[in-house]
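Accompanying notes for the structure given below.
Only one protein chain is missing; all other protein chains are in place.
Read from first to last, the chains carry the letters A and B; within each, the first residue is number 1.
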Amino acid sequence: MAEVALTARTPLDGYAGTFGGVTLVEAAGLSLVSAAVPNGGGDAFAAALAEGFGASRPSTGESVPGDRLGARILGMQPDQMFILFEAPDPDRAAEAVSSALGPAAYVTDQSDSWAMLRIEGRGVRAALERICMLDLDDAAFPQGRVARTVMEHLAVIILRDGADSFLLMTPRSSARSFLHAVELSLANVSE
Amino acid sequence: MNGPFRLDGGLIDRARALAFRFDGRPLTGHPGDTLASALLANGVRLVGRSFKYHRPRGIFTAGSEEPNALVELRSGALREPNTRATVAELFDGLEASSQNHRGSLRRDLLAVNDLIAPFLSAGFYYKTFMWPKSFWERVYEPAIRASAGLGRLSGEADPDCYDKGFLHCDLLVIGAGPAGLAAALAAGRSGARVILADEDFVMGGRLNAETHEVNGRSGADWCAEAVGELASMDRVRLLLRTTVTGAWDHGIYGALERRTDHLAGSGGKPRQILWRIYSKRAVLAAGATERPIAFGGNDRPGIMLAGAVRAYANRFAVGAGRHVGLFTNNDDGWRTAADLARKGVPVAAVIDARDQEPVAEVPGARIVMGGRVTATRGRHGLRGVTLATGERLALDCLAVSGGWSPNVHLTCHHGGRPVWRDGIAAFVPGDGLPGGMSVAGAAGGSFTTAAALAEGHGAAVEALDGLGLSAAAGEPPGASDESVEVSPFWHVAESRGRAWLDLQNDVTVKDVVQAHSEGFRSVEHLKRYTTLGMATDQGKTANVAALAIMAGQTGNSIAETGTTMFRPPYTPVPVAAFAGRSRGREFRPTRLTPSHDWAEARGAVFVEAGLWLRAQWFPRPGETRWRQSVDREVQQTRGSVGICDVTTLGKIDIQGRDAGEFLNRIYANGFATLAVGKVRYGLMLREDGIAYDDGTTARLGENHFVMTTTTVNAVLVFRNMEFARQCLWPGLDVHLISVTEQWAQFAVAGPNSRALLRKVVDPEHDISNEAFPFMACGEVGVCGGTPARLFRISFSGELAYEIAVPARYGEALMEALMAAGGEFGAVAYGTEALGVMRIEKGHAAANELNGQTTARMLGMQRMVSKKKDCIGNILSERPEMNREGGLEMMGFRPVDRSEPLAAGAHFLAPGREAVTENDEGWMTSVAWSPELGHSIGLGFIRNGHARIGETVRAWDGVRGRDVAVEIVSAHFLDPDGERLRG
Partner (left out) sequence: MLIDHPLLGPRDAQEFVVLGDAGLIDRPDRQAGDAARRFHEYLHLRNNPAGEHRELWFHEQGDRSWLVVTRDTLTHEILRVELARDVAVARGRDR
């Protein structure tokens, strides 16, 4: 057998950049697992979520924090949540969710499907308004709000995780194109 | 430093001088100037030549409606033609040049067109360039192209960059004149999210051009204060230099912001931004446009709109002449005389078409009531006019006012038709406004300042009410109601010489009359026949007078005649702004496979497959032609082992109690019976029975499958499955999520593939042929515990596997596989070798699944289950799709083995003529088979299986080839599949 264990590579190789007062960094160390709610299994799912993560079930477009593993539950579809958390073993992220939720959910690892960028700082919305068609105003998109949308032809999940902080998730294969789009937006709006 | 025509006052910064050039001549102006005001200040009146007749033309307006003063700005690659001097903000170092002349501006050789004008009237093109037909392309078109157009494009790539963006608001206010400012103040003070957009570089609209007072202060001062208050509100966004160009559905507006056009350089920032504005309500406060009166020779430089003359005097501190006359049909025009007199500019004459008492006293001016201007003189600029009485007046500027037309344009963008209002002799917005839009001020026909302020305020309060926001707007600002009395008067009938309507397209009163006499009665026909209003200004100053003249011809009222429609954009938008960032490599994003960097470092040649970049082949030193690399990759894979990144295939995770039943209905063949730990090939039909995708699906658990789709159809298959899940069978418990990006997947193919994998897969997993036979799948560990999925499937026809790891390990796995394969001489292979091997094996791919093929054509009719419900099975039973002797997928080889084959060739029986009736099918895919040593092809041919061994022609009319080919089985090698089971 092979002598050397495989080395992981993040989609953006740990990118970090600063543009005026805004920082843009690849968010590392987070696992992402989808959990689909079996038909007719809403109550069991909610109970399992409370039991396994100490979280209530978010409605679509909302996210709620859990009380362990730094988890946040994102309501992606009417019957599908994403669980964003710090898995003890990233290679077994789906198993971790599976054992937490039991048969109340169908789980699928999505950790490698999405590159994650955190964009943070005053002026972050001025940059995002060049590529994001969603209204990111405080009233329309308060902290905790999450949405899947499209920016520069690419799918993006946007989570507002702070007053001036957003987590952007985009498909891994096109992550460099997306990073370029965000960098360009930041450059275009910087003084 | 002041130009000879510079006056006192105005909104210019005299402390700074800006040097600029016009046609190479050095001139100066000041911040606050437009190019037009600076030219006038320097006494430059002749600025261009007209489109058709090359008549000398000057500055006609002071705004975006300008038809005449089109110039080229900047130089080299930055040169921009057809720029309106009246909106081009002056900056230090600006270079401008006049356009549309051969030779100098003053001595334009093409002015000869003006002499032959009688032959160039309406419909000239349609009548003249008809015969002979052979002249169309060789003579007429080159000649017309050489003389057509106004400015010149640089012919170079635009070095500037552009951007787009998205804005949201409760209330969008379009136009920052008195109505717009009052609306924005009312909404802003109420706490609403407001966007106030204005095309000008100073907010205030006509308040900056007039001497009106607001709240007892000068209009300009009040504007500055209002803008200051708005700027201090954090929910209000002010967009200067921003034109709202179109109204789209559901409160969405397009707007072009010019960010750096007023600067010497863009500094690497976007020059312009095209905004998409999402508004809950909008107030159109776009003001009104003054219109001229048509009379003989009314196009000479020095003849200007009266309101523009006022704007140059009051805002830009420029006298448009030294002997100014006024020709008006309304009270508003008289303000020009009053304002000029106040500025010390001599007013020589006031000619009012109305036979009534003079509106005001104008000291020193000859007042002619009921007067008519019939002719003008002055070659490169106005020197004098002649009245109907025969009286001649010496004038260097004639200010003309035919009344004002509300800027209704955006009210028409959803099909609204303006209606005629006699009291102001103008079209005002009719029904059918875009949803959520209201109109305030002059745009709605309320021309006084007091009315504009009150209506703007009121429109904002009403809009906030509609949104459930409580207005805390206070009272509207106050102003006086100045007189705007007008009597319709469009055209001086006694005119001598041509009377111009559309200055930009050189359309005259005579053209309109002629169009009518030739039968063009509808305004839409009139427009297209004469080209009236079809220039870049869309006839903003021209249309109404032309309609009035048309109405006069037909004997109908203007209301009955109606108006043409306005469409977006309100003013021209550069194509570069529509493109935004999407230029060059940034036209669309790129998807990269996990092994991309690895492949790039090894010199791989890449091919675009949708958004993906895939390695096409991996050239080695000494290989100079692609075939050498591809042949080697195929031979080495078939001879030992090869590795290919197949991550791009769509992968969909399917879970649920009914997942098996769901797949039974999605695929034509059965899946419910697939055992856990097994993979099955599946064919998908559209509901009409046509095959549209294929792939393999593995059963990882009782309720857990993972499907692969073709690369191109990954999105479509997912969409269709969601449709089936949500809309057709909502009671099935099945859940889908894409895992295309989650797993890096590699094909490991060739007789040594198992031996290679044994070195990578952790030893506790038995992958022997007995434990892990063909079409087995399972979860394994690789390289000491990294989770992986192993599938024993083969696209190449060899003993083969696909192995998947989480994408973050993809590159490392590629390296590990190549390292482990070193002893076998493992090669990486690209999409070309992949294609060669699948053609040798007779596997259908996109060329065969082209949206026209049935399962029967592919030889898969037995896979389409009759026993179960599945998408497409009912309509796949239609007789024509099952006719004996129909098209069947076969293999083809050249009778002369040295002949190459070409995809796209059509099959004909020997000796038959190459016509459609004799067509027997076509070649879909070809390759040179290193295994067989000759070209091979796949294709569809009628009744193919019964004709094995027959020779037909592969006729390729496009490439001019005609090759005799033999019909053979599509499985060129290992037809019994011994290799892949070994």
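Some points to look at:
Rule of thumb we're sticking to: contacts are C-beta pairs under 8 Å (C-beta built on N, C-alpha and C of every residue); 3 or more make two chains touch, one makes a residue touch a chain.
The model shown is predicted, which means the values in this text are computed figures rather than measured ones.
Put simply, the hidden chain is in touch with A, B once you look at the whole complex. For the chain missing from the display, the contacting residue among A:Leu6, A:Val33, A:Ala55 or A:Met76 is A:Met76, taking the whole complex into account. Checked against the full complex, the candidates A:Val4, A:Ala28, A:Val150 or A:Ala163 give a single residue touching the omitted chain, namely A:Val150.
Although one chain is not drawn, the whole complex shows that of B:Glu95, B:Asp688 or B:Glu815 it is B:Asp688 that touches it. Mapped onto subunit A, contacts with the missing chain fall at residues 59-61, 76-78, 80, 133-134, 147-150, 155. Listed here are the subunit B residues that touch the chain not shown: 248-252, 278, 414, 435, 658, 687-688, 715, 719, 722-723, 726-732, 869, 873-875, 877-878.
Going forward, only the chains that are shown with their structure count from here on.
Note on chain placement: the centre of subunit A and the centre of subunit B lie 32 Å apart, centres being C-alpha means.
By the touch criterion stated above, subunit A contacts subunit B in their complex at residues 1-2, 4-11, 34, 36, 38-40, 79-80, 91-92, 106, 108-114, 129-135, 137, 140, 152-154, 171-174, 176-178, 180-181, 184-185, 188. Residue ranges of subunit B in contact with subunit A, taken from their complex: 161, 163-168, 193, 269-270, 273, 276, 278, 581, 586, 588-593, 611-612, 647, 653, 655-657, 703-704, 731-733, 735, 737-743, 758-763, 782-787, 805-813, 816, 819-820.
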